[in-house]
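Removed from the display is one protein chain of the complex; every other protein chain stays in position.
On to subunit A.
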Amino acid sequence: MTWTPAGPSNYLISQSRLIKQGAEARVYLLSSLLPSPRVYWPSDSQASDQTSSSQTLSLPKHSDRPSPFVDEVAYNTNHLISALPSSNTSTNSSERSKHKQTSHDEGKATQEVILKYRFPKTYRHPILDASLTRSRLAAEARALTRCAKAGVNVPQVLWVDEKAGVLGLERIKGWSVREILGGGAEGELEGDEEEELGNGEEVSVSDQIGVAPESPSRTSTEGTSREGEDARMTGSRSTESTTGVTAMTESGAEWENEGAEALRKAGITIEGLMESIGRELGRLHALGTVHGDLTTSNMMVRLTPGRGEQYEVVLIDFGLSSGGTYAEHYAVDLYVLERAFLSTHPSSESLYAGVSDPSSFNSSPISTYQISPLLTITFRSD
């Protein structure tokens, strides 16, 4: 039984590739929200003093998907190329190509998009289901926007189809922290599909280390988010005890996957990465937002060559996020992350210490009040 969304999103999903099946949502990768444009240049435009060498640069990039509109296009391609505009002296064109190298998201018309489809749940009453789906989708989109406006690194929101339950997000080109740390037995296999934004992360965590999926605990997140977090903790705890796989050695950590390799080449250390994660979480929490599902696969590392630290940590999957009212909410967030670290990356205790090092949180006001509830919660769980 496969559900498909109604309306415009249906077509988008049919054009995309399923990359993750979760209990709450399915995640798809789409090459572009829009088809390639037809480009028209009037031959008698004032802007016709072009040189032929640089014209191709102005042509929009084409997606590999064949355009369904070819038959409508009556314009001769040669004509288009010869009538391309304007202002392209050779200096201009070299300037432009330089620009292309530095700005990694040029050609935005064909930007890749992650579609997160919250399909109808048959175990719920349809009316309740529709209302829950809508409110969660809206909450996720709003949380992402709030973060973006405050300077927390999150994917851009591009498409919000509330009726169909489809959210379109920027695809982060990079690797999840989980991949980089070599977490999970199937780490390599999952490889380029880690950009997942699905909610069923704990299911896949359990899959990877070979214990029964936690679908009951996922179902219990239907309740309050607090309940969800509790369920989450139980899940992490039970999986932790059965972990036996590790791709990492003590502190040195073997850099054996593509992401880790790229980071090493850029001169980034694991310790530095952990501090960056801590900083990013600090920014998120300073904003009064709790992520709700902090795991190493919900953090992406994107290289930004030639800029700042050469990379940035991007937080993804805000499906379980909420506002944090009490210090304890933030502490639970960190506790979940600690558990996720321990279960996905055994022998990583020293790494998590890097994340939660109060110095990482320097920039945020939480450093003072957060640490003590965290200790309490850790104590309570043992």
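The working rule: a contact is a pair of C-beta atoms (placed from the backbone, for glycine too) under 8 Å apart; a residue touches a chain by one contact, two chains touch by 3 or more; residues count from 1.
We take it that contacts and distances are computed from a predicted model.
Name of the non-displayed chain as stated in its UniProt record, restricted to "Mak10-domain-containing protein", "EKC/KEOPS complex subunit CGI121", "Elongator complex protein 5" or "Glutamyl-tRNA(Gln) amidotransferase subunit A, mitochondrial": "EKC/KEOPS complex subunit CGI121".
Only one of A:Y28, A:Y117, A:W159 or A:Y311 touches the absent chain when the whole complex is considered: A:W159. In the complete complex, the residue from A:L132, A:A148 or A:A262 that touches the missing chain is A:A148. Although one chain is not drawn, its touching partners on subunit A can still be listed: residues 7-12, 33-35, 37-42, 45-47, 58, 60, 68-69, 72, 74-75, 84-87, 96, 99, 102-103, 105-106, 108-109, 111, 137-138, 141-142, 144-145, 148-151, 156-162, 168, 170, 304, 307-308.
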